[in-house]
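Just one protein chain is left out here, and the rest sit where they should.
Labels for the chains are A, B and C, by order of writing; each one numbers its residues from 1.
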Amino acid sequence: MNNKHFSVIGGDMRQLSLAKSLASDGFDVTVFALGDDIANGCTKGADLISSVKDADYIILPLPVTSDDTTVSAPLAKDISIDLSELFKLVNEKQFVFGGKISNKTSSLMQQYRIQPNDYFLREEFAVLNAIPSAEGAVELAMSELPVTLHSSRCLVMGFGRIGKVLSHMLHGIGAKVTVCSKNLHDIAWADAYAYDGINITDMKDKISGFDVIFNTVPALIFERRILENVNKDALIIDLASKPGGVDMRAAAELGLKTIWALGLPGKTAPVTAANIVKNTVLNMIHELGVSNI
Amino acid sequence: MNNKHFSVIGGDMRQLSLAKSLASDGFDVTVFALGDDIANGCTKGADLISSVKDADYIILPLPVTSDDTTVSAPLAKDISIDLSELFKLVNEKQFVFGGKISNKTSSLMQQYRIQPNDYFLREEFAVLNAIPSAEGAVELAMSELPVTLHSSRCLVMGFGRIGKVLSHMLHGIGAKVTVCSKNLHDIAWADAYAYDGINITDMKDKISGFDVIFNTVPALIFERRILENVNKDALIIDLASKPGGVDMRAAAELGLKTIWALGLPGKTAPVTAANIVKNTVLNMIHELGVSNI
Amino acid sequence: MNNKHFSVIGGDMRQLSLAKSLASDGFDVTVFALGDDIANGCTKGADLISSVKDADYIILPLPVTSDDTTVSAPLAKDISIDLSELFKLVNEKQFVFGGKISNKTSSLMQQYRIQPNDYFLREEFAVLNAIPSAEGAVELAMSELPVTLHSSRCLVMGFGRIGKVLSHMLHGIGAKVTVCSKNLHDIAWADAYAYDGINITDMKDKISGFDVIFNTVPALIFERRILENVNKDALIIDLASKPGGVDMRAAAELGLKTIWALGLPGKTAPVTAANIVKNTVLNMIHELGVSNI
Partner (left out) sequence: MNNKHFSVIGGDMRQLSLAKSLASDGFDVTVFALGDDIANGCTKGADLISSVKDADYIILPLPVTSDDTTVSAPLAKDISIDLSELFKLVNEKQFVFGGKISNKTSSLMQQYRIQPNDYFLREEFAVLNAIPSAEGAVELAMSELPVTLHSSRCLVMGFGRIGKVLSHMLHGIGAKVTVCSKNLHDIAWADAYAYDGINITDMKDKISGFDVIFNTVPALIFERRILENVNKDALIIDLASKPGGVDMRAAAELGLKTIWALGLPGKTAPVTAANIVKNTVLNMIHELGVSNI
């Protein structure tokens, strides 16, 4: 497969790192709209047409677009790539991959008879991405706290992917981990892993006993009436995507230190984040290949 | 809730231990068809009628029946409890709980307007029950191996509940853990927990590198062509329910030491197994109460 | 070094396994007084003279002797090897290794100008041997308890080698670990590893809170006045060498289940135990070689 040709178009440091990683695996890699720092082994595309032309696989960023019109390309402020213009250039033998492909973009792709391959929707992507998210949260807590995370009483709200990996890391570092969930089976899992587990209905009464609170649930759970019970020295780290899980205004008024940490993988471990995209795309190609034959 | 009355009818050591545990929590407990060793604090029912009469909650064993006709009661060989006869005695204010309620039994209960409350179907039961299953498997491996499990190369086939808890315990003891699955996201989870992960398509080539193989998948994965590659000194422990995952005849012909370990919770940790039933039933009562009000 | 010749003389299953392991490493191996089951690749010595004659290295068992007169050889009941007779046959180019060489035996060896190389005294041997000891204790506890070790409240008395490895394994399996010691720095280590730590002066008051008690200290710590406070359902496992740490008579009178587990490595994991001897002896040879040149 190593004589295959990838075009990495648009994106941030993560995509730049992705291009570099593909090149060091021995693939041919063209980059376009990724700024002037071209990674070793990659070729800079002269223009959109030539960047698309020879590609077997075209990789778009995560998210593909923020305006449903142009490819997200923060490293190339002088270049604007119209999605329609791009899709028009894609032929039937080429595959296009992107992250968080919006409904509008997906419709547009289908108009051009392009299959929307979204790596962000893959379960293995979500699991692997939980690793840099959790580690980023651990780093943030270590950096903000005047005490060690070791021996600290940590509440992890929610026991999905990030909740699971975060709890595992905190426990591994020597923190005292309590998982909170509305699901009895999540509390059973907490028991299995030797964490404490509390039901969300008991949280209000027990919230005062924690030094650090990590939220992973994208719903307004930490309302004022809960926040009022939080220890004044506690640190709250919200890892939930919009709308987040903490009433930020109330937290501020109560003098609680709160950090809403989004996009941790790309920020704290861009090379790891890029490798996760790469491995997921390679998995998808492998499956496409199988189904094509 | 502590003035509530439980009747524990039929079952093995696990149910006896369950009765004892309920009594020590302060509940009134009547036992029937559980043999002559009556646990502290429990009353032995004189007959079926009186055993059912005052109960708020009736707990039947796991499984409720093995013949779809009578309650399973291995500790009381001289007593035969007809399911119809039992259900006839139950009034509309009483709740009946049982494990692995068969379709036939369920139909019968509905005929008598009794709701079939199956604790075996609860997710928290399944998760918690994976703990004694996994620990039983660890004990078995330690007991059979002439080497320590520490440093041994262990393959865990499948990453469901038992696979997850077992991998966690093996890793915690110092074994080298490899998870095998057909799902890429399971392999991603293995990575997250710092185990090795292999795809089932690669298993045949890699199977020779393991000292212990734990199967948790109830499908014939370890066929002869796979078993032929297994190290002659390796130990195979099959934890999968029927039909199991190992071709036992081929294993025997190849001289491979293979153990099919079923029902580990009740066998290796009956008190823990009983507490899991108890806690699950109490959860169910709590939810029934909420929905009744 | 692989053309070197070892003679393994006397001993139990561990020495037999040691011989086999050396042979599979490619060494020439002669065994004598190890019974009739000769491991693959080993030669059975015809008599003591020929068994000693060509050896570069002679390995005696652990312990070398139990009567200060003959080599310990439980697998060869019809053979008696006089220590003097053996040492007389050793020439100045040969090295002799043994475990727990007694003062008397050591003097005898020096009389024959043989350096007593005791592998049992090596620190790396003691550390590595703590692994099968600890795992043997875990297996024993799992086998004896009607509950899972997971979630059990375990006391580890003493934080030497076995205490450290045992605590690590128990924690790894999901038990609740408390370390007890008279040393404040041991309690600090317990804290570092996220165990609870208690001072031995507080043990009497806290001992009732444990489900399993592991003793590793060879001194009579668990006297009657302590045992009186132990939970009646608790299991006590004494891992300390003679005189042991538990007043066995008092424990019996109080109805406490107590197991004095000695020699666990050789019993529960003879192959691992043999490899530890082998690796230690190879380390010693390496060092002798360096100092000789």
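One rule holds in what follows: contacts are C-beta pairs under 8 Å (C-beta built on N, C-alpha and C of every residue); 3 or more make two chains touch, one makes a residue touch a chain.
From a predicted model like this one, the values you see are computed outputs, not experimental measurements.
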> Which of A:N3, A:N40, A:N103 or A:S143 sits in contact with the chain that's absent?
Replying inline: A:S143
> Among C:A141, C:V165, C:V217 or C:L256, which one is in touch with the chain left out?
Replying inline: C:V165
>> Tell me which of B:G174, B:G197, B:G244 or B:G266 is the one touching the absent chain.
In response: B:G174
> Going by the touch rule given at the top, which residues of chain B touch the chain that is not shown?
Replying inline: 150-151, 171, 174, 176, 191-194
> If the missing chain were put back, which residues of chain A would it touch?
Replying inline: 17, 131-132, 135, 138-139, 142-143, 145-151, 168-169, 171-174, 268-272
> So that we can see where the missing chain sits, which residues of chain C does it touch?
Replying inline: 122-124, 126-128, 130-131, 164-165, 168, 183-185, 187-189, 191-193, 283
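Quick note on the criterion: only the chains that are shown with their structure count from here on.
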> Hey, how far is the Cα centre of chain A from the one of chain B, in Å?
Replying inline: 37
>> Two-or-more-chain contact residues of chain C, please, as numbers and ranges.
In response: 150-151, 171, 174
